[in-house]
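Can you keep this structure in mind? I'll have questions shortly.
Here the complex is missing one protein chain, while the rest keep their positions.
Should a chain be cited, it is by its letter among A, B and C, assigned in written order, with residues numbered from 1 in that chain.
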């Protein structure tokens, strides 16, 4: 596909931390072409290169720096791109995203706002692409639609739970997270809190882990999702890591497989995005590491372009059936990259009328 | 007590990280006077001020700097101090500590070597001072004796479990630790591992947490300890914190108390060291913090002179009965300070023949 | 002095980072009693214990937690305390401090706003207590007065330059700083910037170092300060340290002393606060360390209650006469503690009419 033939896409809230990740990933995307960017009133009308305090490691290409920033205005939606990625925070998302969908856009959102809406799919394409069926029931947002990407700590969890649930049935999950600071945005966590310190609390995060996991692993029945009957207990902490959420997971299964079988289920996990060969799909959704001291965020977060989870220290748990340590990249797989993969899956399934690849 | 009247004590392995903490705490101890220090052959014969690369924040007093370092030689034990604190690592402890006990010394050790020996008490004075009764059965080490201090991550755990076990009976404990680098000694953890990173593995640590907890919460029956019938699952990680181990704990109880009762049991916990008014005893073994984002290592580790545990985020657990975050100072309460408190308790109970306060 | 006999003082902007340090130091001050606290409108009327997100390591006493927070309102100044410490940031200071002085208060400020005003002393009591003579010329602020404390990085520099200037005459100073994050306040430096990173820029800081140094080392002539004819070149950087600014200093002197003489000038430095035995004065303003790898922020910032500078690596410079590394605590000596020492010096000299100790 030449760059002119690619599908034009827009990014809402393109100047912030997640917005920059979207821009960075779209720069080299084989299907998409970044055509439009929006930001707050303050930035509107400026060139993207001036409005964004660009903090990605690759340089910003001139043609993207030259894009005019449009206002993220829900009362006057006038983007040309049918496919829109939203990097808005939840308060902005609440005011904006539904308006864009009603105006005909397919909005893939990284915000928490609509994740638990009954008719909005909360998607991890390897896990629950079947939930795309909900789009047929989104009359409230027609002619467009809303799709959402889970919370950054949920994704790493469900990528590792899904193959275990499929193979052995999951009953209970205990998870303690050690989350990277980038999850809170550029200015989210003061350095005073992260030098010689950690913070054992992230507002609202534990609830997201508990409820999103149940929805994602649930089953589509008609126009709604039956949440999975899995009990989840989460404790979330913030640690001095830039990127990469680490999770200490204990799982109770309905069956009692041996560790080799558990390992095989994780390592052998393949799903729709892999079969379709989607551009942002990791070769393997889960990589099992055998060294005793892995995964480690700095060493392992970038595996498979930052789109896979890694699992280590897989062993029996004296209280549950097995336990392990999981890691995934929170701003790649957990935010911008995950949303792009959602759009790829929807496109590949022909779920976005008028757009095809 | 004038300084001349204080009980002379020795520190084995006084130049290392834990050794320096012992020296630092003994400098201002009201009962003890640091009379002798030992180190490896390489340092023997030198002044302590030259042999130790002093890294404590208070200056080293001249009279201590002038102490001659003796060799930690198990074949030629010749210390004058009856009470000896061992800051040796486990391999040195294995060669040395029993020899000192046989030579008549009461050795309070911070090493793991003898912790699980059937006739050696593994002591947290607030929790199991009754285990001092084992000393009567230590004929193998007579005329001296061996006493041990638990692993640095175990102490914070059992300080918070003990009042819950006494009040409600504990059946299961799930603990994930985020441990400070000082626990591994001055050179234990390379900075390459701790910048923008964490390591989800500490060799042998999980086993210590699981087995030591059972021994400490066990019951003395004649010449042995019946371990507590508590199942413990531990996952240990190392994070970029200097001092202070943070633990995410979930507990299953035999009874089902309300959170207020759990809180009261923790906050109201007092025990023998508090009643005896021991110099190193914290006013309260456990402080419950109500702010949503506490405890934090840098802010809370030094509470009660670093000898108390702090507990925060106490709440119901969807899988166990309750969960909370606990913090304790690993080189104060968890090492040197804990050992000194053990000695104080033993002295106050008259368990060290020939020494009294 | 009983606590009732102590001089009542107020802190403007008491809820912020520097404000909390003032409160913390005043809690145990032998001359002063914290009587009043102010903060922004938002906090006014609340109890200090509720309004302040207390982050100091010692607990907040009940009587201070119970103080009612007053608004920092320049149009309605009504504090009872004659002596007022200002922890306001510079924009608030600009609107407020002069009004308080005109209303009769002696305001000791930590803000940059009035530091370079010709009639306002910029004080490091060990260095230029003679500049208190400016107070007689502050008719604009009568019946009160304004006194200021230098920028946190300037203080460590001038404490080490002053004895060299007195002994040998300084011509040029080249300084590169590595500054702690607390200098920017609780939320000043995002953790994204301080993990696996440093930032080689602090807005306005280099200019402060260059001009404040000249004023402090200048000479009082009548109603103004003749700045010292010292050329200063500063480069400021921010590094992942909580407290303690480290400075790499090269100095060109008029005379060419040997290193022993330079060392002696630094180590032997004593001045008015030491002679007067002021409560916040360090025993020695400068401590020279001889270990090759010192000073280090975490190990050395708290020396002499955090009120002294430490100097290490003193040696010849191939381009200047000598070079060294200096360290001082930026929120103790460099902010709250320094301001309190200024007040102590002014009081001890009888410069605050109506107040005496």
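Here, a residue touches a chain if its C-beta (ideal position, glycine included) is under 8 Å from a C-beta of that chain, and two chains touch if they have at least 3 such contacts.
Small disclaimer: the values here were computed from a predicted structure and weren't measured.
Among C:30, C:45, C:200 or C:258, which residue is in touch with the absent chain?
Missing-chain contact among the listed residues: C:200.
In the whole complex, not just what's shown, which of A:36, A:119 or A:196 touches the removed chain?
Within the whole complex, the residue contacting the unshown chain is A:196.
Taking the entire complex into account, which one of C:28, C:231 or C:254 touches the absent chain?
Here the residue in touch with the unshown chain is C:231.
Return the single residue from C:239, C:286, C:308 or C:343 that touches the missing chain.
In the full complex, the listed residue that touches the missing chain is C:239.
For the chain not shown, which residue from A:141, A:201, A:284 or A:298 touches it across the whole complex?
Considering the complete complex, A:298 is the one touching the chain left out.
Since one chain isn't shown, list which residues of subunit A touch it in the complete complex.
Within subunit A, the residues touching the omitted chain are 55, 57, 59, 195-196, 242, 298-299, 302-303.
With the missing chain put back, which residues of subunit C would touch it? List them for me.
Against the missing chain, subunit C presents residues 172, 174, 176, 178, 193, 195-201, 203, 210, 231-233, 235, 237, 239-242, 246, 248, 250, 292-299, 312-313, 317-320, 323, 325.
Give me the subunit B residues in contact with the hidden chain, please.
Against the missing chain, subunit B presents residues 55, 181-182, 186-196, 240-242.
As a working rule, only the chains that are shown with their structure count from here on.
Compare the two sides of the subunit A and subunit C interface and say whether they are made mostly of the same residue numbers, over half shared, or of different ones.
same
At what distance in angstrom does the C-alpha mean of subunit B lie from that of subunit A?
From the centre of subunit A to the centre of subunit B is 43 Å.
What is the distance in Å between the mean C-alpha positions of subunit B and subunit C?
That pair's centroid distance is 40 Å.
Find the geometric centre of each of subunit A and subunit C from their Cα atoms only, then give the gap between the two centres in Å, rounded to an integer.
47
Quick check: what residues of subunit C touch more than one other chain, meaning two or more?
55, 195-196, 242
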